[in-house]
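Complex shown without one protein chain; remaining protein chains in place.
Think of it as A, B and C in the order they're written, each chain with its own count starting at 1.
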Amino acid sequence: MTKARIEAFSDGVIAVAITLLALDLHIPDPAKPGTLTHRLGEQWPNYAAYLVSFLTIGIIWINHHAMLRRLVSVDHAILVLNLVLLLTIGVLPFSTALMAEYLKAAHGENLAAVIYGGSFLAMSLAFFAMQQHMLVAKQHLLHEHLTPDLRRVVLRRNATGLLPYAVATLAGILTPYITLAICALVAVFYALPGTTSDVPKQTGTPQEESDRA
Amino acid sequence: MTKARIEAFSDGVIAVAITLLALDLHIPDPAKPGTLTHRLGEQWPNYAAYLVSFLTIGIIWINHHAMLRRLVSVDHAILVLNLVLLLTIGVLPFSTALMAEYLKAAHGENLAAVIYGGSFLAMSLAFFAMQQHMLVAKQHLLHEHLTPDLRRVVLRRNATGLLPYAVATLAGILTPYITLAICALVAVFYALPGTTSDVPKQTGTPQEESDRA
Amino acid sequence: MTKARIEAFSDGVIAVAITLLALDLHIPDPAKPGTLTHRLGEQWPNYAAYLVSFLTIGIIWINHHAMLRRLVSVDHAILVLNLVLLLTIGVLPFSTALMAEYLKAAHGENLAAVIYGGSFLAMSLAFFAMQQHMLVAKQHLLHEHLTPDLRRVVLRRNATGLLPYAVATLAGILTPYITLAICALVAVFYALPGTTSDVPKQTGTPQEESDRA
Partner (left out) sequence: MTKARIEAFSDGVIAVAITLLALDLHIPDPAKPGTLTHRLGEQWPNYAAYLVSFLTIGIIWINHHAMLRRLVSVDHAILVLNLVLLLTIGVLPFSTALMAEYLKAAHGENLAAVIYGGSFLAMSLAFFAMQQHMLVAKQHLLHEHLTPDLRRVVLRRNATGLLPYAVATLAGILTPYITLAICALVAVFYALPGTTSDVPKQTGTPQEESDRA
């Protein structure tokens, strides 16, 4: 299996999932009562959940590429782990729509928030499992300049990234708003300059170099 | 026709089909009676069918790549056979949704299961037909290291893979649960390490080597 | 603009359009009366229209690649003509669903058939316009081995391909069944070995050769 095709397929799935999110932005029925301003305003949970999920999927895409960049070749186990990761990304349009629909509902909002936070946690866990498998079990498939120290730094950063989603998931038991807020903060944090969860800044340069070939 | 573009198009169709599966995970209407826990629980056939179909499409993607990897170039017949294969993959969101909707219904569950198992069988048959056409009729388009023995092993493995889906399809006449269970087992089996339906383990190495160029 | 990216984008649009067709295969509501067998049987226009459109889009994809293969580079006019072609492909899920919904309806079936045939005609016209623009106006962007004779053969074959769709469109005024039958025959004809609408058989070899690089 060439690296190129696992990238192409993953890009495809992630691109479709991120764009399908928009299907949950509903058009209010003009025949029903209420001004459009009011009715679009009521849908703010949809916009908020959309924004957070869009950014989060976008960032996982960036990290996914950084992860695959370290590989020279792929094997069956990596393909299957990647498939599990794509599965967790593929359900995000569902968990996002669930969160949007129930955030202000009279009941079910806690379960929806736990599922929403939990789906991000599942995605991060799948990412971490794939990263660890590559860096620990499949070192012969990696580019040579990845020293044990560098590998440890990458894994530690990945593991740290699991924490906020675990907290966000648990917080859903109290109130869905904290779940949404934490997930939003994580997305914004990783979008800021110099904060990829994956490539440590001090070691980014040699890898960037190897990309330009 | 270059191999690159048939791969790109197939990756696109498979990526869209696998991601569209999530459109059948419905959000319960908050205005209707019943707790969210209960109503999501009721939807377990949707989650089960989603999981099985997602994994199955993912594995057919892996096998598809292994199949195309043997080719040096493609011709019109291979393109059309590939189109038929993509057609069988493209209907999986429909047959999956049908299975999910009727698994617990008062009637129609047997037909739904036969269609569900049958759509996987059709996909496997299309895959086998394409594989056989390439390995038997179009040997001049293949990489040179594919000996007649190796070709026979690949085809026999492919043919064996048809059996469980034939059984799963027939079992739908009795009960849809056996159909779903067999399809799930097939998906898990091929996801396990060292069990691709396509590339025999003992001969994988030379092909892996040729990929790294 | 590199050729690679116009191919990638076109592949993406065509792959999404061909897969979205399945969204019009509806799941009968289990709560409503009628056996599943009967109700799926009633939907045969959906399956027929789905099959015809799937094959037709697949074949236009094959021809699209054959067309672009002749190019060395692309310019703004080719990009815009390609965009118009993708537009005509992008509406096929709509015209297919319209045909499926109205084929057996008490009224509107003729208009639906004219729109269905007309959307294939529009697609063929857009294809022909792009082909002609490339072969006549932009010869400096083509591979050198395309002699004037070969260019004329390709264009004549393309123009001939417009005829059946024109007839199918007009036939919709009489009955939608002839429209569907003609479109089906065209799709099957081009799927048969050695009948691409685009690359004349006798001249295929040198082009195939240039692909293998």
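Following the convention adopted for this analysis, a residue touches a chain if its C-beta (ideal position, glycine included) is under 8 Å from a C-beta of that chain, and two chains touch if they have at least 3 such contacts.
Worth saying up front: this structure is predicted, and the values here are computed from it rather than measured.
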- Message: Using the touch definition from the top, which of A:25, A:77, A:105 or A:129 touches the missing chain?
- Response: A:25
- Selected residue (touches chain absent from view) among C:28, C:93 or C:164: C:93
- Contacts from chain C to the absent chain lie at residues 1-2, 5, 8-9, 12-13, 15-17, 20, 23, 72-73, 75-77, 79-80, 83, 86-87, 90-91, 93-94, 97-98, 101-102, 105-108, 111-112
- Task: Go through chain A and note every residue touching the omitted chain.
- Result: 7-8, 11-12, 14-16, 18-23, 25, 27-28, 30, 35-37, 40, 50-51, 54-55, 58-59, 61-62, 65-66, 69, 191, 193-196, 208, 211-212
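Rule of thumb we're sticking to: only the chains that are shown with their structure count from here on.
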- What whole-Å value do you get for the distance between chain A and chain B if each is reduced to the mean of its CA atoms? 26
- Rounded Å distance, chain A centre to chain C centre (Cα mean): 36
- So which bits of chain A are touching at least two other chains? 12, 16
